[in-house]
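Structure in structure tokens, see below.
Removed from the display is one protein chain of the complex; every other protein chain stays in position.
Take a look at subunit A:
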Amino acid sequence: MNHTVMQILLAGVVVLPLIGALAALLPAPPGLKGRNPDQAVLRHGVTVTGVVLAASIALAAGFDHGAPARMQAQTDIGWISALGIRIHLGIDGISLPLVVLTALLTFLCALYSYFKMPAGPSPKAFVALILVLESGTLATFAVLDLMLFFLAFEMVLIPMYFLINRWGGENRQYAAWKFILYTLLGSVVMLLGLLLIGLKSGTFDMVALATDNGPKSQLSHTVQLVAVLAIGIGLAVKAPMWPLHSWLPDAHTAAPTVGSVLLAGVLLKMGTYGFVRIALPIAPDGMHTFAPYLAAFAAVGIVYGSLACLALARRGAKGDLKRLIAYSSVGHMGFVLLGIASMTPTGINGALFANIAHGLITGLLFFLVGALKDRYGTTDLDRLAGRTGAALYGRAPRFGGLLAFAAIASLGLPGLAGFWGEMLAMFGAFKPADGLSRPAFLTFMALAGLGTLLTAAYLLVVVRRVCMGSKETAEQDALAATAHEGATAGVTPGPAGATTAATAPTAVKEKAPAIPDIAPYEYVAWTPLAALTVLAGLWPAALLGLTDPAVQNLLGGGS
């Protein structure tokens, strides 16, 4: 495709959501008013994200797949000459999949919200915030200037804060604060690292900095160490790396469904992307020194995440399903970080693959759990499962099936997307880059292997407790629960106890409330994710073919 067209497409992908966000705040023009203002603005959100998705797919189609290592669709305009900041956009094989993933997930979220708007204040602000969020994440993956990267990195904070704070569930204020304060503290430290690189080398341009004999030859070993440490902290908070992860479970538990999907599917990727795009090529010496520590933290994170999930999945632990998936994200992102820390093409390709796979699978899981919450009113695993299990297979077979599918994909079953990334990351750790301690990395690999076993264990426990079980017992439990809730709502405790006793026998005869199976709009929102999970699992070369040349280029210093 024509270079100018590509440039316009890429710029449009970043700018369109911003314009859309502004437009969402204005009253709808005549002819687009819809049934009511709320519907009109939600439809506006679907339209804008749809156009952005179309543009990103066009971008992928026009991308020169023969040369994925080359930056394509580049735009380079001066912006703030005082600081040497340029508006430099471009995509290569590393960023293209992430751009498409972001556009896809945001579109699906907008579509899902059109039918199922989360409870909270007006949809107008909701749509505007989602669009700003989309613009910020797409910009993060598309910009090639360190300062712009920082700007884009920060741009997602405010929208996500408000999404959690205004449309979230329990404890949302606390969770929103924790999210923004952690991330901001990380990103100001990152800013110092980026400034250090920029000031010592004289440029903020990522492409120029990544070349071997380019400006980065000005960076001494000490500068690289300090820069990687500072930048690494910022990215590690976002990724999140154990022990900086503690904002994540709270944020996920409180966030509305689409918030969780975007947080897990897109926002976490900004951290790992930063490692690959900035830390690895620009400060390889510093990265080399810190790689074993990063790998150690990653390995601990994998085991810690799965142990936390196991504890939550236990009977009687009052584990929250959303929280469980959040902890599983800590484990999955641990694989990504381990792959990056190995500093080998295999490991990094695996990391990038696992990035995308995690976005697809965990996005789907959060959608499903959100829908489960809408159906049951709770995500508390004990209340869901009752005595024998929630019996989703029996009560809503398709829904249960899809949930089991997502869980199995998440545990890394060969043939699905989750498998390749984690396997390649472990391969990378098996034979890390020259100069990195092999025994240490073998230990980390063993730990990661243990993590996969634990992951399989807790996901299977979840599937057993949510999808399986006796249908009759589950229905009885559901009825008893509703009756009990009705009883506790009574004013005086004495008679209330009596009513429970009285209604309990009759309850068996009553019909338990039906659990609706997958609705058509849910099919539309979820099928693409499930299909891509299968596709990526069966045909990993499609993705690896894109990332591998670009990764070789980054590691080799490129040109």
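Observations, loosely collected:
The definition used in the following text is that a residue touches a chain if its C-beta (ideal position, glycine included) is under 8 Å from a C-beta of that chain, and two chains touch if they have at least 3 such contacts; residues count from 1.
One rule holds for everything that comes next: contacts and distances are computed from a predicted model.
Note on the omitted subunit: UniProt lists it as "NADH-quinone oxidoreductase subunit N", one of the names in "NADH-quinone oxidoreductase subunit N", "Oligopeptide transport ATP-binding protein OppD", "Sulfurtransferase complex subunit TusC" or "Cytochrome c biogenesis protein ResB". Considering A:180, A:239, A:396 or A:544, the position touching the chain not shown turns out to be A:180 (whole complex). Which of A:47, A:122 or A:246 touches the hidden chain is settled by the complete complex: it is A:122.
Annotation: of A:163, A:196, A:479 or A:546, A:196 touches the absent chain (contact as defined above).
Among A:67, A:158, A:307 or A:446, only A:158 touches the chain that is left out of the view.
Residues of subunit A in touch with the missing chain: 79-83, 85, 120-122, 125, 136, 147, 150-151, 154-155, 157-158, 161-162, 165-166, 177, 180-181, 184-185, 188-189, 191-192, 195-196, 198-199.
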